[in-house]
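Excluded from the complex is one protein chain; the other protein chains are retained at their positions.
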Amino acid sequence: MLKDIEKLLRQDKMPHIWCPGCGNGIVMKAMLEAINSTGIDTKKTVVVSGIGCSSRATGYMNFDTLHTTHGRALAFATGVKLAKPELNVFVVTGDGDGSAIGGNHLIHAARRNIDINVVMFNNNIYGMTGGQYSPLTPHGKFATTAPYGNFDRAFNICDLVKGAGATFIGRGTVFHTKVLTEMIKGAIENKGFSFVEAVSICPISYGRRNKMGTAPQMMEWLKENSVPVKAASKLPPEKVAGKILVGELYKEEAPEFTQKYDELIARFQKGAE
Amino acid sequence: MLKDIEKLLRQDKMPHIWCPGCGNGIVMKAMLEAINSTGIDTKKTVVVSGIGCSSRATGYMNFDTLHTTHGRALAFATGVKLAKPELNVFVVTGDGDGSAIGGNHLIHAARRNIDINVVMFNNNIYGMTGGQYSPLTPHGKFATTAPYGNFDRAFNICDLVKGAGATFIGRGTVFHTKVLTEMIKGAIENKGFSFVEAVSICPISYGRRNKMGTAPQMMEWLKENSVPVKAASKLPPEKVAGKILVGELYKEEAPEFTQKYDELIARFQKGAE
Amino acid sequence: MANRKEIRLSGTGGQGIILGGILLAEAAILDGKEVVQTQSYGPEARGGASKAEVIIDEKPILHPKVVIPNYLLIMSQAAADKYASEIADKGLVIVDGTNVGKIPIQNAQVAYLPLTELAREKIGNTLTTNILAIGALAGAGDLVSYESLEEAVKMRLAKVADLNIKALRLGWESAKEII
Amino acid sequence: MANRKEIRLSGTGGQGIILGGILLAEAAILDGKEVVQTQSYGPEARGGASKAEVIIDEKPILHPKVVIPNYLLIMSQAAADKYASEIADKGLVIVDGTNVGKIPIQNAQVAYLPLTELAREKIGNTLTTNILAIGALAGAGDLVSYESLEEAVKMRLAKVADLNIKALRLGWESAKEII
Amino acid sequence: MEKLRKAQLLQGNQACAIAALEAGVRFFGGYPITPSTEIAEHMAAELPKLGGKFIQMEDEIGGMGAVLGAALTGTKAMTATSGPGFSLKQENIGFAAMTEIPCVIVNVQRMGPSTGGPTAPAQGDVMQARWGTHGDHPIIAVSPASVLEAYELTVKAINFSEKLRTPVIILLDETIGHMREKVELPAIETLELYERKRPSTPAEKYLPYETDETGIPEMADFGTGYRWHVTGLNHDETGFPTGKTDVIEKQLMRLLTKVEKYQEEITLYKTYKIEDAEYLFITFGGTVRPAMEAVEILRKEGMKIGLFQLQTIWPFPEEIVQEYCKDKKTIFVPEMNMGQIRGEIKKVVDNKEKLVGINKINGEIITPQEIVSKVKEVANKC
Amino acid sequence: MEKLRKAQLLQGNQACAIAALEAGVRFFGGYPITPSTEIAEHMAAELPKLGGKFIQMEDEIGGMGAVLGAALTGTKAMTATSGPGFSLKQENIGFAAMTEIPCVIVNVQRMGPSTGGPTAPAQGDVMQARWGTHGDHPIIAVSPASVLEAYELTVKAINFSEKLRTPVIILLDETIGHMREKVELPAIETLELYERKRPSTPAEKYLPYETDETGIPEMADFGTGYRWHVTGLNHDETGFPTGKTDVIEKQLMRLLTKVEKYQEEITLYKTYKIEDAEYLFITFGGTVRPAMEAVEILRKEGMKIGLFQLQTIWPFPEEIVQEYCKDKKTIFVPEMNMGQIRGEIKKVVDNKEKLVGINKINGEIITPQEIVSKVKEVANKC
Amino acid sequence: MAKIVINQKWCKACGICYGLCPKGVLDKDDTGKVVVKNPDACIMCRICEEHCPDYCIKIGG
Partner (left out) sequence: MAKIVINQKWCKACGICYGLCPKGVLDKDDTGKVVVKNPDACIMCRICEEHCPDYCIKIGG
């Protein structure tokens, strides 16, 4: 509930810079809800972001926050987490920030299974720079650099991080806020690399150019085009094709990177005694 | 056969710089065999590499060849192919070059399904710089920067490129040269992004430190630890676990990037008439 | 610098301020004038005040930015708060009375026009407010000829020219009235 | 520069040339001398000629590279082809006769020793050829004291010290003989 | 008289993109970044109409790589970016310099360091344009001061890159890139365009880095049977790696001096009211026009001051600047940085005391008034 | 007398790594590259023994990012690379400068441009160290000329970075990095170490970019409840983004002048036989020792020549160099590049004619003999 | 009756809350900002609270 998480918000920085109807505020709220409900020590929590509209979230979240260079949040976060494994480390990233320029850090952090929780604010566009296509812009959609429709194929970003080695993967949307919050909670609870795709809406740089209507209409669209992953398995394929699957997509147990490192250190310390 | 491909070799640059027993020469030979047997126009063939022992292969292959910066072969190759789609474009890369520093270009080229054939010389190590661990160095193995055993997890690089969108994926080894050649042929025939993992041996920077013996012994190891993918499905799981699967791993039909672009251009040209 | 006209259009992101500036600038070109158009961008400005500037002169324009405007359009309260204080003596200010309260300017002529209301009621579309506004400013300030401005609107907004020309003319005339 | 001893060890990648240089250098330190050790790296050098250099002096060493060696070890034909020509007048050259043919040096003393053969036959391990070689060079050239060299071998090659000390001594003595 | 097109309102970034297309650029590889994005957007819209290719790569490094790959096929290729992206491109810019691949990089400067002020005007990347990549290397950089110059210098930049086979940097700044103004572009048929020299020898005899007295090797398009090798390693005339010290030195010296060799042709500059000037402004890019306005103001007040505008910044035209500085009482250097060009002038001016910087780094363009008051402050002291 | 450890044979890269560990570095994030890799390898082996962390990242950009993340937790952090990697790190180095995160970057220079000569000595990245990232920014760079100096200057570099909250670059070159020589390290207990200042105020009152007269803000470790915000955007004292021009200017001016403010303390140099010198060498890093040898040779022949060694290269010690140049007949500047440091001296020397470069870029170290013959050639002309 | 606390100052008039409210409790004013029209109908489902991107709505005790 809002009143419970107000303490986690830098109230004096509000209202935030996001456009009317931008989904970023909703995703950020889900993050704060999840953090609040898991009861992790907020003094020992660090949120790291790259550059983009979404990445500005760090400015509003009341933790130690780090707004890095474009695409590099996970590299910085890796340093934070490895240097001080007792910290809870989150990464806020956009679809451009995290899957275009930051794609390499994403797959390698996943590979290492380092205990970082990534929330990718996926608005299917480069919002901050005014609407260029991103690796998650669907085929055929319009963008300022895709004036004839995008003919890149989009990543299924959850498939990609799975191929890379992530141990927790979930997806929610700004319509499905409860699921989204649950997924972020799942990420926090997973001791390893966790990835949550938060499907968001950008009425200004994406919706407008693609004639998707107002923010509430985009919300409606999300509702109609999503299927809970559990339900999906019971539905006929044609009801699932092209739909956004929401919920927990993958989970696996595997050794965590900083823990392995600390075991090595412990081995030396024992040796020294 | 060697005599058939000698014309594709820059004889005056031989012998090559690779160490005694290095698998790179074998992989390069498989590439030349495949190119030769498919009969593609060798004047219209460009091979692009990054930096590493393996990436030096471009210096010996008698095409237009481009030895770029570390990790960037696919970016350059994308420019070559898109600018002149009639060219046959190959990328030679190492496990470090292609999956560490070059990982992002790899997944994005796969996503776009651009018609480039990537052969990754996987010796599980950074050979050129003397034996640091790579993203494909198996967990627990030793390297100069992993003096206590590698505690990174390795990518299954074929899974990764699959998650990213590659439309042809195959694997061979320097022991299984026929399979390797077949896979590269398959790559050439696929009109889209193709990826071939060539499992190689580096007796000097990897084998020695990991007590894997001489080059013929490493060959033997490859033989014993590989299973053809077709056979694998019929074997009990315990016979397959930890083994290198060789053969065609994935194939899919999908629109190719430069072709889509050319269709757009054609649309305009028609419009102009 | 006598002939140099420094124009500042201010409002809030999404109000079409920059388009307004471009139309004024293109009209000036059609009039055979020299012209420069600039704007202040900024992610910070999302929802906040933003501005577009136009300088029109007979001779080549050196410094391309408005130093102190002779002509000022204020289309939102945020813009008023930020820009209302800067205006040349004897300058002209047009304020969208629908959105903006009284502003404390003494040294210049200030005209309050209910621009948004006019657009809503008389044109039937508040999206034309910016066109109406530049019509008003240009008309009152004698910045460009009406013909050129209409021509500019026709070129840029070909698909929706009719509606916008209606708005333009309304703006132009309502300003002429009050001056 | 009178006391400056410039030593070049040349051979082929994998022959342990650099280790040899390090051992010489560490022995020189034990002798209380100043010493610098460098080498030429290069991926190009894989399988080709490579070199390690040591400079020993009584006083601080300024320029850290060999300009023209007084002492030269040649362990492979590739190295001979590349480095045999450069030697100071009255210098000393030791050639592994097992691997290298005659070299055309006139201005220095050249000793052909079957180093690899000695290592194979007398030590039973050709991997000790480099140790044998620096023993020979140090012995013939009076570069460092035997004790220091043995100490250096013990420190660096603790695990396989015995075999290597055997090789070292053999090298040292065979050189002393021929000089 | 010069043939001109009809007057139109154009943005600096747009003018740059239009010029590139008209000068024959048929490949653009980039990554969006404020305040350069309009260039990419224009390219995305127009290139396919001309049979050219636009690609938005995964990052700036990839954009630069793609440009170089395309250039090797014989295509004129370009990218555009701003500070953070320019930093990322540096490694591959060095590759272009080393391998002599023609290409043009537009850097629409914004305020730095780091993310700084994405939409704030600045001129802080002047030295980076020269020294951003590792190792000694040749580079050319030009900097326009108006929308028309953005057009003209882009055409020149492309010509220089093709002629000298070297990366050329166009240093726009936010002021010029985002400004719209009236321009009358030269008629297309009046453009003088240059294409890299293709091999005059058959494939068997082709030595890709052999040169005649021009110092510029001929360049074969990939896919035409020349089967040559391109590497960023030290290489010899054949293009293959070498470790031979004399060969390395020879190739590098040619590389480093080839730009000097054409310096006269490359050096573009303008002067303003300089004939009787006792005082001088030296400036470039977005600070030129406020400084010109300052000339006007100061001259009205009786000060004999003129202006020297560097259009070509790199290689720095030392001799010409020295010449113009010689008999001046004071030389004022307005820059939206802390004195990067002033540092270069310092190397050649006879008396350093005469050199005065007028610097501004607060995210706004320097104004004529600020320049005037600084000039007066100093001049009164003299 | 100074307390020293037992003499030992150490490699330059190794000495640098040892110094870093002894000066308290507990995090290393890097990516292998010749000729710097030994530093990473040493760190990988030793850090876990000390409870510190080593990570080999996916590339140099990531390495630099990880270092900055670690530094924010209060850990002294370092990376090492060479030219191509140094180019890639530039964007994040700018971030460190802007956000004032202490960190040390070792660049073991190799021959450039581009891939160049990976194992060939060169000093071609001097200007890049200063200007490699976009925008005006502060930077400190030191360059050792011996294995002992590699140790000493690494300790200094770490202290400078902590004290001034700024990235510090150690410009080794292949010569020094790969050379082994006898060294007697100072006893550990004699090291003077410096740690960044932690906040003296409680979290509620903490303004992360507020400063007293030191000009250096206090820095809270992440995870200690200070809940502060770090951004590469222009920011105010609170650390949050601002668009206010006066605030931007104030913060940037502090950033840019903080290094100058401590210039005296930062400026390290050595002189050699300079008392009666009529001629002077000015040099740094790997060219110092051949030049010293040249001093010896030339003095034997009766030439009164001395040597000034820059240990701190950036900020360039203009005044001191000017002072030392003043009464000299000729100033010779040996460099393994085309005159990068010479360019800086040119800015301050009274008579440019007196300045003579001795440059070598063929992949081999410059020799005393080459220096001597160049000196003679010039001196004979005088 | 449900307590509905609105922070109009932060409201950006996006329309999500009154668009999604299942009970027509919320509406817009002239400028599109949220107003409470029909508080009694509120069923405290919190859909508005959860979906307001601007942290303007608090529902309930």
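To keep things simple, chains are lettered A, B, C, D, E, F and G as they appear, and every chain counts its residues starting from 1.
By our rule, a contact is a pair of C-beta atoms (placed from the backbone, for glycine too) under 8 Å apart; a residue touches a chain by one contact, two chains touch by 3 or more.
The model shown is predicted, which means the values in this text are computed figures rather than measured ones.
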Request  = May I ask you to name the displayed chains that the omitted chain touches in the full complex?
outcome  = B
Key: Hidden partner chain, touching residue among B:126, B:155 or B:175   = B:175
Note = Missing-chain contacts on chain B, rising order, are 1-3, 9, 14-16, 18-26, 29, 174-175, 177-178, 203, 214-217, 219-220
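The rule we apply is simple: only the chains that are shown with their structure count from here on.
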Query = Between chain B and chain D, what's the gap in Å when you average each chain's C-alpha atoms?
reply = 42
Query = On chain F, where are the residues touching two or more other chains?
reply = 34, 48, 58-59, 61, 84, 91, 95, 114-115, 118, 231-233, 241, 243
Ask   = Which residues does chain A have that touch at least 2 chains other than itself?
value = 15, 18-20, 67, 69, 100-101, 103-104, 108, 128, 135, 148, 152, 261, 264
